[in-house]
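With one protein chain held back, the other chains of the complex are shown just where they sit.
Each chain gets a letter, A and B, in the order it is written, and its residues are counted from 1.
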Amino acid sequence: MDFFSLFVMDFIQQLQSPTLAFLIGGMIIAALGSELVIPESICTIIVFMLLTKIGLTGGIAIRNSNLTEMVLPMIFAVIVGIIVVFVARYTLANLPKVKVVDAIATGGLFGAVSGSTMAAGLTVLEEQKIPYEAWAGALYPFMDIPALVTAIVVANIYLNKKKQKEAAHDHESFSKQPVAAGDYSDQQDYPSSRQEYLSLQQPADNRVKIWPIIEESLRGPALSAMLLGLALGIFTQPETVYKSFYDPLFRGLLSILMLVMGMEAWSRVGELRKVAQWYVVYSVLAPFIHGLIAFGLGMVAHYATGFSWGGVVMLAVIASSSSDISGPPTLRAGIPSANPSAYIGASTAIGTPVAIGLCIPFFLGLAQALSGG
Amino acid sequence: MDFFSLFVMDFIQQLQSPTLAFLIGGMIIAALGSELVIPESICTIIVFMLLTKIGLTGGIAIRNSNLTEMVLPMIFAVIVGIIVVFVARYTLANLPKVKVVDAIATGGLFGAVSGSTMAAGLTVLEEQKIPYEAWAGALYPFMDIPALVTAIVVANIYLNKKKQKEAAHDHESFSKQPVAAGDYSDQQDYPSSRQEYLSLQQPADNRVKIWPIIEESLRGPALSAMLLGLALGIFTQPETVYKSFYDPLFRGLLSILMLVMGMEAWSRVGELRKVAQWYVVYSVLAPFIHGLIAFGLGMVAHYATGFSWGGVVMLAVIASSSSDISGPPTLRAGIPSANPSAYIGASTAIGTPVAIGLCIPFFLGLAQALSGG
Partner (left out) sequence: MDFFSLFVMDFIQQLQSPTLAFLIGGMIIAALGSELVIPESICTIIVFMLLTKIGLTGGIAIRNSNLTEMVLPMIFAVIVGIIVVFVARYTLANLPKVKVVDAIATGGLFGAVSGSTMAAGLTVLEEQKIPYEAWAGALYPFMDIPALVTAIVVANIYLNKKKQKEAAHDHESFSKQPVAAGDYSDQQDYPSSRQEYLSLQQPADNRVKIWPIIEESLRGPALSAMLLGLALGIFTQPETVYKSFYDPLFRGLLSILMLVMGMEAWSRVGELRKVAQWYVVYSVLAPFIHGLIAFGLGMVAHYATGFSWGGVVMLAVIASSSSDISGPPTLRAGIPSANPSAYIGASTAIGTPVAIGLCIPFFLGLAQALSGG
């Protein structure tokens, strides 16, 4: 069977790709008791460089795009990116024993976009000689960045609500437990930044103020590096440093971070045992559901503004893909309490092979059936 | 008007260049309250790599130069580099409310050389088919490095004198205030290294010993990295690591440091409000004055040893340029108490556009008028 063999082949290739290889390598050396340590300051600068690069990529793509023509597909890409996070928040997160932050982070990763899945989709379209807009690839950042921002904001809102409820019960003990960034213990189901606590303890009522949390999330190291890169990409000409520095070093720095995340994941892989089956179910179904939402919105753009069928397929493929590159470092920095073995495992090991091996041919067939091509 | 439009275009281009874009980006995210932090150990290694690269560039250029032929222009380049610092020390520094260390650092930056201004000058000479010595570009390090070394030494001498005067008034309280490197508070108008204090407190008289301060400056992390690079460039063959490592990473590492300096500058930009007009006046006049001094010395070399008119123009252009690349990291490490928003703002935002847009055509016209060409 063609679909299945494609899927298996892609699964094995994924395991050998540097991204997943270093992740698994990190888990194995952690399991073997290695004393290898990557200093925290190095992780900080790696995350900064990765997120700045992701922002720059998006910003440069936006600057070089024909915005008037792509305005509707662009808006739909943003909408899909946001919806995907809420889908995870209200499905996966409510399954028994699944941790809410892990589910939100997984949603963020499935909303974010995989460059390699997108490249595979574009290649298939070209092989089949199906026309599509040249700027289709530039839709990437419009789904990628909103999904990650939404995931981080939603996670922080959830964590604040939870915290406030607990604080109402037991105010004293809470204020004695400051949370260090980079502390990944089981109990640390808190937001990544501490300043919120102060502002949250002031109101006597139990309502959580949403806007300060959004503001706080945007000010955090993860999002401010990504948004800085985005702004520099749009408004200035950072191409020289992008091409000589941020872009060529990206994959190598990511490999180091994946190793670190693998070592971190190992210590928390036990949490997954009882709920692993839910992640498998989610990872198989989500690419199709996200793709179908995007396909539907793409059809709206097709009939409204003449967006090509090839473009509709690409929007669906982008939506069905899950990020192996931009997502992990962003979520590690933005939602440190989420378990990387949950979201990266779900995305890289199952989501990506499903998207490449099953979703690309599925949406291509769907478009051909609907267009009568 | 041609001069003016050139100036405005270059000003806008400068704002979009990665160097200034990251600086402004840093100021903006600091203003917005970003929690982004670049670890101090990363800043340390970035400064080390940048300064080693600056030294290596100079050393390799010197090794590949025909020293006997260029001895007089070379000596004149060194002299101009040193004079420029003293010009700032005895003009800008004495203007009302201008901080002395800021003025000295600004002088260092205007004495140092901008590679892009030099490249623009060489391009114009070639377009106009004006002959010049092939080694004219190799005069670069002979002005650049002496200017930066002089600025750091002069700043440390000033800070020591000031400190000793205060220490004479209030000896006790001083010894209780050790200064941490990397502490950029307003009060910290001290030299960058602490060892001097001990040696300075020993003499009963009020005279400041100059030589220990020079020695101390040369031993500091900034100058010892730069001089190490210079020595390695002259005496060994570091081309392989230069080409594979120090040179390609330079601009990217600089962008990170500029971001850090932007964030640091934001917290101190208020200091500038009352004195900004003096920096504008200095930044417009200084390129012409420095260029004229160099032009005069170049004419001496022209009549004494046949230094070409094209070479005289280049010496003037190098002198009128101010460093956007080598200067900021060197001065940040060498004179940590100087305010980066003062010296970088003056140099990059005004000095460089003036040098490229106004000084290059001015000195070219002057040479053509004097040579009768």
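Note that a residue touches a chain if its C-beta (ideal position, glycine included) is under 8 Å from a C-beta of that chain, and two chains touch if they have at least 3 such contacts.
Predicted model, so just to flag it, every value in this text is computed and none were measured.
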Pick out which of B:M74, B:V87, B:V154 or B:A225 touches the chain that's been left out of the picture. B:A225
The one of A:L32, A:A304 or A:A369 in touch with the missing chain is A:L32
Touching the hidden chain in the complete assembly: which of A:L72, A:V124, A:A231 or A:L249 does that? A:L249
Missing-partner contacts on chain A, residue numbers: 15-18, 21-22, 25, 28-29, 32-42, 248-249, 251-253, 255-256, 259
Just checking the interface: what residues of chain B touch the absent partner chain? 39-42, 44-45, 48-49, 193, 219-221, 224-225, 228, 231-232, 235-238, 240-241, 244-246, 249
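By our rule, only the chains that are shown with their structure count from here on.
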So how far apart, in whole Å, are chain A and chain B when each is placed at the average of its C-alpha atoms? 43
